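The complex appears here without one of its protein chains, the remainder shown in place.
Then we have subunit A:
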Amino acid sequence: MFKLEKSFYSKTSMYSFFTILILFLSMWVSTAQFLHIDMALLGYMIGSAVFAIGLVIRMSFWLFRTATNKIATRSVKNMFAKERLKRNAKSLGITLIDNILLQKFIFKRGLYRGIQHIMISWGCIISFAFTFGLTFGWFRFDLVDPETYQMVAFNIPLISMAANGWIAEIFYNMLNIGAVMVLIGVSMAMYRRFKDYDVKVTQRFEFDLLPLYILLAVTVTGLALTVSYKFLDGWMHPYISLIHQITVIIMLMYFPFGKLFHVPIRPLATAVPMSYQETLMVDTKTCKSCAQPYSNDDQIADVQAILKAQSFDLQLADGTYLSDYCPSCRRRMRALKQMNMEAPQGNPYGPVNTNNGIHISGFGKKRSDEYFGIDEDIKKDLKEEKDHEPISR
């Protein structure tokens, strides 16, 4: 592997090369040696290939980050551990259904946002699946006889359907369905971005609004194509199709470098129940100071390793790390440090002495004499007087 890597300019270029190679071979197989390639989609094909390279480069850089690498390697290691089989299956199932299929956590952030996001995401997934499938020739529709269409995936004939049947109709309109979903979602998102003052606090044009404009351009031009050939007898069709092609390619170029890049990194969320916190809000590792559970050992080990790899020196004098304490104890430690109130000796985890001899807690203790600043001889007199004082005050 190392030798192979040396023959490339970099790791990312190696991965990109193999990605393109796999894409090319998959096309070779599925289009029957480029016999059934759809030349009308050539622009999309080149755009998609460049998109694949961009995605591979971004994914590689993301996975080379210390933090990402740590959690990813631990998850991969855990994935193939036999004793974790049940846990892994459960985590994968929950993440896939709750977080990706149904996107429950976004609905918890608000019904409006949930509908908006599920529209955009599923519209995009449908459109992407169909576009990539057709441009790379992974599947195609062959006319077997004038009445029957046959779906061919990876050059293997699958289902046959009547050319005027409802299944065929769904397939013809798949991209339209996706586009309408995205259009609804994007309009909702844009309305929210323009009207909601809370969102505007951290909103950035190039990050939050630009992807919406790009998606809007893609869907509007795509739907305009349908409108053109269905209702306007193909009026302006070649021009609209060219504009649509340009907008799609712009989106594909933007995808790996902007907000849309959250799509490929999102599945890492599986790692959380798989490697760290098995059940939500149940912790197993206890704080060094207050003995309350706040995390689990694997995660703290990872956090410490990540910080160490990036030269963060958060080790205390007694050898423990700050991440060995629960957040609340860490906050207290900082305040004590700042106020110079840390326990000077003895048990560092014991109670802190906040008694400075001047401000006394409770009525049972006395202020130190030093506070009163009284001379020695007067103090002597006072002491003599004290003998005659009543006991209770």
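Assume contacts are C-beta pairs under 8 Å (C-beta built on N, C-alpha and C of every residue); 3 or more make two chains touch, one makes a residue touch a chain; residues count from 1.
Note that in this section contacts and distances are computed from a predicted model.
Per UniProt, the protein behind the absent chain is "Fe-S-cluster-containing dehydrogenase component"; the candidates were "ABC transmembrane type-1 domain-containing protein", "Fe-S-cluster-containing dehydrogenase component", "DoxX family protein" or "Pyruvate ferredoxin oxidoreductase". In the complete complex, the hidden chain is touched by one of A:Gly93, A:Pro157 or A:Pro327, namely A:Pro327. Summary of contacts with the chain left out: across A:Met79, A:Leu210 or A:Leu314, the touching residue is A:Leu314. Across A:Val227, A:Ile265 or A:Ile378, the single residue that touches the chain missing here is A:Ile265. Summarising the interface, subunit A meets the missing chain with residues 62, 65-68, 70-72, 105, 108-109, 197-202, 259, 262, 265-266, 268-269, 271-272, 276-277, 280-281, 295, 299-300, 302-303, 306-307, 310, 312, 314, 322-323, 325-332, 334-336, 338-344, 351-359, 361.
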